[in-house]
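One protein chain is absent from this view; the other protein chains keep their places.
Chain naming follows the written order as A and B, and within any one chain the residues start at number 1.
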Amino acid sequence: MIIKTLKFLPFPIILALVPLFLPEGRTGAYYQTLLILTVSYATAALGLTVLLGYSGQISLAQAAFFGIGAYVFSVLAVTYNISYWLSIVASLTVTSAFGFFLGAISLRLASHYLALVTIGFQIITQVVLNNWRGFSGGADGISNIPRPALPGIGALTDLTFYWFALIVFCIAAYIVYRLRNSRLGWALLALREDEIAAASNGISVFWTKVLAFAVSAALGGLGGILYASGSLYISPDVFNFYQSVSFFAMTLVGGRESIIGTSLGAGLITFLPEVLRFLHAYTIAIYGFLIVVVVLFLPDGLYSLVLRGAASLNRQLRKATVEDPLHAKPSLVTSAPVRPVATAEPLLEIKSLSKHFGGIKAVQDLDLTICKGDVAVLIGPNGSGKTTVLNVLSGIYSTTSGAITYRGQDISNLPPNTINRLGICRTFQNIRLFPELTALENVAVGYYSKGTVGLVGTLLSRPLGYREEEVARRKAQEILHFLGFDRLDVKAKNLPYGQQRIVEIARAIVSSPDLLLLDEPAAGMNHEETAALSQILYRIHALGLTMLLIEHDMSFVSSVATRAYVMDFGQKISEGSVAHVLRDPAVVKAYLGDDIAYA
Amino acid sequence: MLKVRNIQANYGAVRALHDISLDVMPGEIIVLLGVNGAGKSTTLKTISGLLHPARGNITFQDQPIDRLSPEQVVRMGIAHVPEGRHVFPGLTVRENLIMGTSNRRVTRRETEQDIERVLDIFPDLKRLYTQMGWSLSGGQQQMLAIGRGLMARPKLLMLDEPSLGLAPVIVKQVFRTIEDLNRQGMTILLVEQNVNLSLRIAHRAYLLETGRIIRADSSANLLQDSSFKSALLGASYGVG
Partner (left out) sequence: MLSEFIQLAVTGVAVGSIYGLIALGFGLIYTSVNVVNFAQGDFAMIGAYFMVTLELGARLPLWLAIILTIFLTAGCGALFQLLIYQPVRNRPRTFLPVMIATVGASTFIEQLFLIVYGPLPYQLPSIFHTESVHISGVSLYPQYLVIIVVTAVMVALLHWFLEHTKLGKQLQATAQDPDTARLMGIRVTQMAALTFAISTGLTGLAGLLIAPVYLVTSTMGASIALKAFAAAIVGGFGSMKGAILGGIAIGLVETFGATYLSSAYRDAFPFIFLILFLIFRPLGLFGEKVSQKV
């Protein structure tokens, strides 16, 4: 991990050398303070990289955390004379606590509410900083803010403080980089891409978002500390709503998902007014305009342009032959594996389950038992309620009435992430992969529930964290190879349909669940792909997994299933072996319609 | 009346239709059959303009319509009753019906007359007249959706799985209505899973598989052919 990051080394080195090229005298000193400003802004903007870029949440309160960090630090260090480092720790604790609190109360809401609540928080903070004179000194602000005294260097000048700030920034950037590539980071990205799929893979939507909020707030606070210590003086007018918008702009304009992009954005937006000085009155209007244009027409930010340019240059230099992705075929072992025999021990029992939507009774009084080792299939005409059953089983819908017992435990109305942790995994009818994650990362997310290292462990780079990620990665790789898939580093959205299905199945089985729920795995596949899929299901069954699948393709069903249940109008109309139910007149009638003539 | 020639259509990155050609003559009931994912609904969506074909062309009464938006297609006289009914949940039955007239300028009197006509066809809706769309049962919603389609005074009515999720009694009622409408001169393009019933009312049928038409024949011939039905079940076993 650390060695991998070394390739980024040129960036801080260049940044560290910048002040040496500044002109002498007043102009140089002015630019020196701007550089410090940029670094502190960039640190705060990194918070938004985590929150907006990774977890996809909106916060327009970053300036509030920036301010809280700056003020708590300054008050402790100046008014109470507490040591520099202790003040930093205390300040970071307070800001992340605020972030945690704000996240916890507002994340139950949809994202638009969240944005508004953060604005509210921003305004409250502003008003409090302006008026709580006893704490903040009111409009007068706080002066004589210290800089750290480092052994052997003494009090820091603008130049040395810039270097100090740069080091702090690099540490923050490393932590963010580390977070992005950790188990938690995968979870964040998964959440951003698809909350339902994330929850179905064992990720607690709520708490993971709250953590992102706390980390983001702490980074905002850290930026604030650098700001306060760098400018030696703070007053409330810096920490207003517009500064929040400005942080937002930095992250977006540069590239919200990229650390380098965000830093680039921070530099650009801090120095832009200097460049545009001749347009003075129009500067802010141009800001606004830039945001609109970049967001609507360049959603990945300016840095994505740089990357694209570099990539095309690289291609031209190497003239690399691009492999045709459609021809990378999964290589499957064709020898039939030994399949376990179904036992009589019930794994999952559904008792008189009903689920109604308004006036529509999607599922009505359904009884169903799945025994250990079964490959049960749920069939029935369109709209007969099969998918609803699966959604209720996996916790996405609540039940209207009835009980679901899994290994003797009532699991009805548990949240999807809890059900996942109990060993029930699923795939979706319309494939819910995380489109921006690679195939390998998608499957590694499936292993989330097996990990143990949380936020603190990740941030402190606890070695166990690396090991767990290694395990998750290796498991993911094994499972994908097991299913005959080898395009590990292709983003899910770029995979052809059939392969997306395979990756989704891999994601569902990587954590070795006991029960696998598959919603129309063969939908949209041609004969060859369907045949390959039944091979795959044989092999999964041979691993000892019990399965419940929904399917329409009867030849596929009769080749894989050990037991069939037929639904019509939300009720079970037949059960038994596949051959048996297909001969059942009630089933034929449900599928093909009444054979009786009508007048 | 409607000519579809060699159309190809994609859903995002997935090719849903490979090569579909079909004709609908005035006064016919045509049914499209096939297993899930064969491309039946996609064909209707491509005709009504919700999707545009990547290749091929569609003409309606000799005018090209494959580049038109759904708003324009329905103005040409093609009403599409979508799969899953899609009644407006927050509008009443009456309001849902009125929405059906959005494809043209109508006077209040015309609207009332058309509503009268639809209520004659679906007398059940009278009793539900002021109820919200979401509170209706599946069958009631289906009648409302078809009624709403009729409010457009279409020359061609496209119905996507009108029997979906309906009880057998209601299904029969719906099919009887479709037949009645046809007797009064309405041309109908039907997508159905209910093979027996739909073949009984249709004049001709097309069988689709993975985005291609694999068979086109008269309903009478298909009804005789039992291998055809088992092909639809997708099973290698005979059925029944």
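As a convention for this text, a residue touches a chain if its C-beta (ideal position, glycine included) is under 8 Å from a C-beta of that chain, and two chains touch if they have at least 3 such contacts.
Remember, it's a predicted structure, so these values are computed and weren't measured experimentally.
**Q** Which one, A:41, A:287, A:434 or A:591, makes contact with the chain that was left out?
**A** A:287
**Q** Just one of B:34, B:53, B:100 or B:211 touches the chain that is missing; which is it?
**A** For the chain that is not drawn, the touching residue is B:100.
**Q** Looking beyond the chains shown, say which of A:18, A:34, A:90 or A:115 touches the absent one.
**A** A:115
**Q** Check the options A:196, A:471 or A:543 and report the residue that touches the missing chain.
**A** With A:196, A:471 or A:543 as choices, the missing chain is touched by A:196.
**Q** Residues on chain A that touch the omitted chain in the whole complex?
**A** Contact residues on chain A toward the absent chain are 56, 58, 60, 105-106, 108-109, 111-113, 115-117, 119-121, 123-124, 127-128, 130-131, 195-196, 241-242, 245, 248-249, 252, 281-282, 284-285, 287-292, 295-297, 299, 387, 391, 396-397, 428-429.
**Q** List the chain B residues touching the unshown chain?
**A** 48-50, 69-71, 74-75, 79-80, 82, 86, 88-91, 95, 98-100, 102-104, 148, 152
Just so we're on the same page, only the chains that are shown with their structure count from here on.
**Q** Compute the distance, rounded to whole Å, between the mean C-alpha positions of chain A and chain B.
**A** Measuring from centre to centre gives 41 Å for this pair.
**Q** Across the complex, what residues on chain B touch chain A?
**A** Touching chain A from chain B are residues 13-14, 35-37, 84, 89, 134-138, 140, 161, 163-165, 167-168, 171-172, 175-176, 193-198, 200, 210, 229, 232-237, 239-240.
**Q** Within their complex, state which residues of chain A touch chain B.
**A** 358-360, 381-384, 496-497, 520, 523-524, 526, 552-556, 558, 569, 579, 582-583, 585, 588-589, 591-595, 597-598
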